[in-house]
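Working notes, beginning with the structure itself.
Apart from one protein chain that is not included, each protein chain of the complex appears where it belongs.
The letters A, B and C name the chains in turn, as written, and every chain counts its residues from 1.
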Amino acid sequence: MERPLTTVHRRPARSLGLALTLSLGVTSAAVFTSSAAAQERPVLRYVPKHEELKYTFGGVAPTHHIRPGTRIVSWSEDCYDGSVTRPDQLPSKVAPIGHDNPQTGPFYVDGAEPGDTLAIHIEKLEPARDHGISSLFPGFGALNGTDRTAMLHADLPERVWFYEVDKAKNVVRTKSADGKKSWEVPLAPFLGCLGVSPPFGEARSTIVPDNFGGNMDCPEVRAGNTIYLGVRVPGGLLSFGDGHYAMGDGEIIGTAVEGAMNVELTVDLIKKRETPWPRIENADWMMSLGAARPLEDAARIAYKDMVAWVMEKTGLDQADAYQFVSQNSVAPVVEMVDPLYTVLVKIPKARLPK
Amino acid sequence: MERPLTTVHRRPARSLGLALTLSLGVTSAAVFTSSAAAQERPVLRYVPKHEELKYTFGGVAPTHHIRPGTRIVSWSEDCYDGSVTRPDQLPSKVAPIGHDNPQTGPFYVDGAEPGDTLAIHIEKLEPARDHGISSLFPGFGALNGTDRTAMLHADLPERVWFYEVDKAKNVVRTKSADGKKSWEVPLAPFLGCLGVSPPFGEARSTIVPDNFGGNMDCPEVRAGNTIYLGVRVPGGLLSFGDGHYAMGDGEIIGTAVEGAMNVELTVDLIKKRETPWPRIENADWMMSLGAARPLEDAARIAYKDMVAWVMEKTGLDQADAYQFVSQNSVAPVVEMVDPLYTVLVKIPKARLPK
Amino acid sequence: MERPLTTVHRRPARSLGLALTLSLGVTSAAVFTSSAAAQERPVLRYVPKHEELKYTFGGVAPTHHIRPGTRIVSWSEDCYDGSVTRPDQLPSKVAPIGHDNPQTGPFYVDGAEPGDTLAIHIEKLEPARDHGISSLFPGFGALNGTDRTAMLHADLPERVWFYEVDKAKNVVRTKSADGKKSWEVPLAPFLGCLGVSPPFGEARSTIVPDNFGGNMDCPEVRAGNTIYLGVRVPGGLLSFGDGHYAMGDGEIIGTAVEGAMNVELTVDLIKKRETPWPRIENADWMMSLGAARPLEDAARIAYKDMVAWVMEKTGLDQADAYQFVSQNSVAPVVEMVDPLYTVLVKIPKARLPK
Partner (left out) sequence: MERPLTTVHRRPARSLGLALTLSLGVTSAAVFTSSAAAQERPVLRYVPKHEELKYTFGGVAPTHHIRPGTRIVSWSEDCYDGSVTRPDQLPSKVAPIGHDNPQTGPFYVDGAEPGDTLAIHIEKLEPARDHGISSLFPGFGALNGTDRTAMLHADLPERVWFYEVDKAKNVVRTKSADGKKSWEVPLAPFLGCLGVSPPFGEARSTIVPDNFGGNMDCPEVRAGNTIYLGVRVPGGLLSFGDGHYAMGDGEIIGTAVEGAMNVELTVDLIKKRETPWPRIENADWMMSLGAARPLEDAARIAYKDMVAWVMEKTGLDQADAYQFVSQNSVAPVVEMVDPLYTVLVKIPKARLPK
């Protein structure tokens, strides 16, 4: 995995005590390992209690303060707040309103200030349950009327699918309502939500993706990738949740194969680097994400950011970078069901001008 | 002005003492008049200090608790947070970031709970300064690239227009940059912002219009009209600001003729009536407002709400109401520059089926 | 009615014979009056036979050649191709597919060339039947799924409303399906379609509005107004149809109160004046029309055209004109049901800078 371009700030291991001190007073106990490895990289092991989960980006106190470089070994609840436990339970009946996509965190990153960037290296994501859940929720989805694309039709009926997690075969599997057909989807775990706090006192619902990350529902927020989020408030206030075991482009029914997730990630801090919109990177790809409506505006944001990124990396002028991106980008529709729609623009690094 | 259809709850005057008690502990002193009139309708006279202004809907403590039926006699600062005092000052240089559309309030309405509706009767709006201000702000507007409709063009240059308020002639008046031409716009004061708190811990920037009202930039939020906003949190947390002395449909340059405003309005509470999207009413018109992107979704919201309102008022079935609204609505583009765009759908009451 | 700003070319009356000659070979007989008035303005009286009606803008031969300045006294069939004659007939059953909005014409305007503009002065529009018709058509409308805003819902059921034309009271009147309620809409006749041929061999369905005019569904295409359409092909090939007796902003059910229309209009030719998008003018207003999706793009087109028009008329620079239009425009949603949506931007001439 390629490291960030600018210097990464990690507090030296000797400041571990300070970090412990700073984490006092927050709502949950942090357990730091003291192995030799931890001398290199502090580790926070933390499984939130249900009452510690958060339902906004911003507006909530951090559960922990962490030093830059901290590896977080944790867990996240599913998008239904853990309320759906049997296939005969309709989310509209059992899931508490306003409790979508519960967040683990937020984590206050020591030293992070507006104008900096968090680099989140996702190291491991594993389904924490033996089943994932998807559902057709009335008034939510890309092919039905919603509160915004308001239609006079009656709602489509609610339905729930339970997917069995088959780790041996590396798939999830479900059946049709009549039991006659079944299908499998390759396991491809990612975090639907990864975000920091918006600035200026805003607090946003955890169903919202925006320039601060949030409910991006982006399959590239997966193990092996680094996500860059611009810091908007002191400490950044990073949180994550909404584990997806698998999802197709667009997430058109409104939900992925949703499930609780075991999460391991390391949070680095890049000082004095602004990141207006989320970027994702690995050894092979650079990726920019935009969120907006209509969908072309989401794409415009991501493409424009990529043009700027290519200019930074290569020294091309704007028109050449526009041309380069135009011929080399891969651009999936990520989701078109959340309050803002999401598009990802990807460039293979091997093609960058030389 | 037509009164709300359902029973309005106003605490009897004898509960004034209680209201005073409830308002203790809030950040600003409330002065209730004790005239005979006030026996009917409590009055809160309040001019906020600058440090009391708010920059979000939600997420902030109320300045006052008020009883239903309270008349608020107050004042609001302009959209620039009062920072632009001379035509040679560029807002991008002098206006503090994140301090757009400062709010007076919020006001906690005693007894208001989710599922209720606030009915805000606007009684008087008067320019509080002898000049209004408009500006072309880089990256903001309907005919230039923005952070969402991202373009590679260089920004249009910033420019500021001061408008003289001519109360005798009832117009505002400004000049072209070269001083050769001048134009007048009839004074038509309204509040760009009038909103309650969103639910579930959200706090939204004061540049955002949504189902909770907010920065609707709607010329019908004017003296003589009643605005209905659905209560989302206990007390509702009503606030207002962003006075507009005049504005064309669309607000395409991104700003109206902006200015501080003297404000008089009365807040009534309608129990057990949900108002999913803002409605406005006077003797002649019923109006529904939608906010979304793309613009057709804003319109869909407003039209669908109006179809429902007509069904409620007349007993028409859905198809007949759809037909009726289709032939009788007046539907201006309200603004297409804020994070969500706004459309108003108006029906003349005189045409309602009989 | 204000006359066009630039010189209008009308062939002198002595060329009447030539016009007659040119009209030979076309499919229908033209009758020119030879009164003294006609010395000033040739008159074409023409009621098309059904088989002469057209279903595209472009791609069809003219029915007549006319001299600039010709007054056309004519008639247009309703949007259903005249196929619905009783309330129990569903358009989806009786209206021939592809025969929406039949056109009278097209008229070849002698001397009109690309780069010129036609100025169409509408002098009289009168309902030609004693009833108008509206309907909810499956898969068509602003609040139901369509072929473009594709939804999985079942279609809303088809329904037809007949409106009685009450000329004495100057209204149309209909009833609810259960017969219990009735409503009236003021008669406000206009032409839903008025268009020229697109260029470069294109021929567009008569349900499409675009820069060549077409199915604009704009209430300002009414008696007393002048519509300017840019000529795209030799002769322009002007046609009209789709009479509306009344319509609300947005035409959200997909149809106005539709009906056959008696039409009187005069066609002038303005040489060497380009009109990229339709403009409309009368003594009090100047109006620009845009057609696009999403709706904000329709608005952008109209606003940008108005900024340019104000610059032409007043000499303001672009930023001043942007500011002026922003504070003075009236901008109704015209329709949001056709293949492109339509927005009109209106400026009161009395407010133009001096």
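Assume a contact is a pair of C-beta atoms (placed from the backbone, for glycine too) under 8 Å apart; a residue touches a chain by one contact, two chains touch by 3 or more.
All figures in this text were calculated on a predicted structure; none of them were measured in a lab.
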Check each of C:Glu52, C:Glu126 or C:Glu202 against the chain that is not shown and name the one that touches it.
C:Glu202
Can you tell me which of B:Met151, B:Ala283 or B:Ala350 touches the chain that was removed from the display?
B:Met151
Check each of A:Ser76, A:Thr117 or A:Ser134 against the chain that is not shown and name the one that touches it.
A:Ser134
In the complete assembly, which of C:Gly58, C:Gly105, C:Pro189 or C:Pro353 touches the absent chain?
C:Gly58
Which of these, B:Pro106, B:Pro294, B:Pro332 or B:Pro353, touches the one chain of the complex that we don't see?
B:Pro294
Can you name the residues of chain C that touch the chain not displayed here?
55-56, 58-60, 97-98, 147-152, 199-205, 211, 276, 290, 292-294, 297, 300-301, 303-305, 307, 318, 322
Those residues of chain A which, in the complete complex, touch the missing chain
134, 136, 141-143, 156-157, 159, 161, 174, 176-178, 180-185, 246-257, 293-296, 299-300, 303-304, 307, 314-317, 319-320, 322-333, 336, 341, 343, 345, 351-354
Footprint left on chain B by the chain that the document does not show:
143-145, 149-154, 156, 294
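One rule holds in what follows: only the chains that are shown with their structure count from here on.
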Which whole number of Å gives the spacing of the CA centres of chain B and chain C?
37
Chain A-chain C separation of Cα centroids, rounded to whole Å:
50
Which parts of chain C, given as residue numbers and ranges, touch two or more other chains?
143, 156, 294
